[in-house]
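For chain A:
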Amino acid sequence: METLHTRLQEKFPNAQVTFANLEAGDHYIIVDTAHLHSIISYLKIDEHYTILMCLSGAEDSEFLQSVYHLFSESSRKKVTLKVRLPKDNPEVETIGDLWPGAYFFEREAYDLFGIIYKNHPDLRRIMLPEDWIGHPLRKNYIDPIQYQDINNERAYPCDVPNVTEKK
Partner candidate 1 sequence: MYELEKNNDNTMTLNMGPHHPSTHGVLRFILEMDGEIILSVKPDVGYLHRSIEKIGERVTYPAFMPYTDRVDYVAAANCNVGYALAVEKLMGIETPERAQYLRVIVSELNRIISHLLMTGVLAMDLGAYTPFLHAVREREKINDIFEILCGARLTYNLATIGGMPFDIKETTIRKCLEILEGLKKFLKEFDDLVTNNAIFISRLANIGVIDKETAKAFMLSGPNLRAAGAHWDLRKNETYFLYDRFKFDIAVGSGKAGTLGDSYDRFSVRMKEIETSISILEQAFKSLPSGEVQAKLPKTLKPPKGEVYVRTESARGELGYYIISDGTAKASRIKIRTGSFAAISILDKIGRGLMLSDLVAFMASLDLIAPEIDR
Partner candidate 2 sequence: MNNIAITLHNFIIENFGIDINLSLAISYFLIALIFWSFLGVIGGLLTFLERRVAGRIQSRIGPNRVGPQGIFQMLADGIKLVLKEDLIPALADKPLFRMAPYLCVIGVFSALVVIPFSSDIVVADLNVGVLYALAITTMVVMGILMGSWASNNKWSLLGGLRSAAQIVSYEIPAALSVLSIVLITGSLSMQDIIRAQGAWPHQWFFFHNPGTFVAFFIFFTSALAENNRVPFDIPEAESELVAGYNTEYSGMRFSFFFLAEFANVFIISSLAVIFFFGGWQIPHFLISENHIITNIIMIANFLFKTFVFIFIVLWLRWTLPRLRVDQLMTMCWKYLIPISFICLCITASFVLFFGGKSMIAVFIGRITQ
């Protein structure tokens, strides 16, 4: 993966391609938002990362992330790409033209994180109703008290109060 990182840096000198090494688990490469599409299409066509395993949204302290897990069938290698998007304007190019199946995963990330995928043909909410307010998987999301006259409070008559409330 580190060699891939250097190769990417050579190929795309303008893009900020950083390699993140973590304490545990997989390592990943952070890519510049503007170059994401060209880098992924380069990976798919030239480096034979033909399989998109997963596309997900995520959030770290300051940024929203769109995470791409790619896999190469020929070399049996995985690579994780991330783009960091500012919270107030999270926009990134869609990769649905490379893997049409990604359109649905992008819709999910849009629904739950509010990441806007440019050139997506049908960017609508997928899990939640069309008129839902907010993007629930964001860290600063507050559960609504009610949705269309349906109360969000639990209706258990013998409800046990939350443990945290008791203390």
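Note that in this section a contact is a pair of C-beta atoms (placed from the backbone, for glycine too) under 8 Å apart; a residue touches a chain by one contact, two chains touch by 3 or more; residues count from 1.
Per the selection procedure, all candidates are chains of the complex that A comes from, given by their letters.
Everything numeric here is computed off the predicted structure, so don't read it as measured data.
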Touching chain A in this complex, from the list 1 or 2, is candidate 1
Residue numbers of chain A touching candidate 1 in their complex, please.
22-26, 28, 50-54, 56-60, 67, 69, 73, 76, 78, 80, 99-105, 108, 112, 121-122, 125-129, 136-137
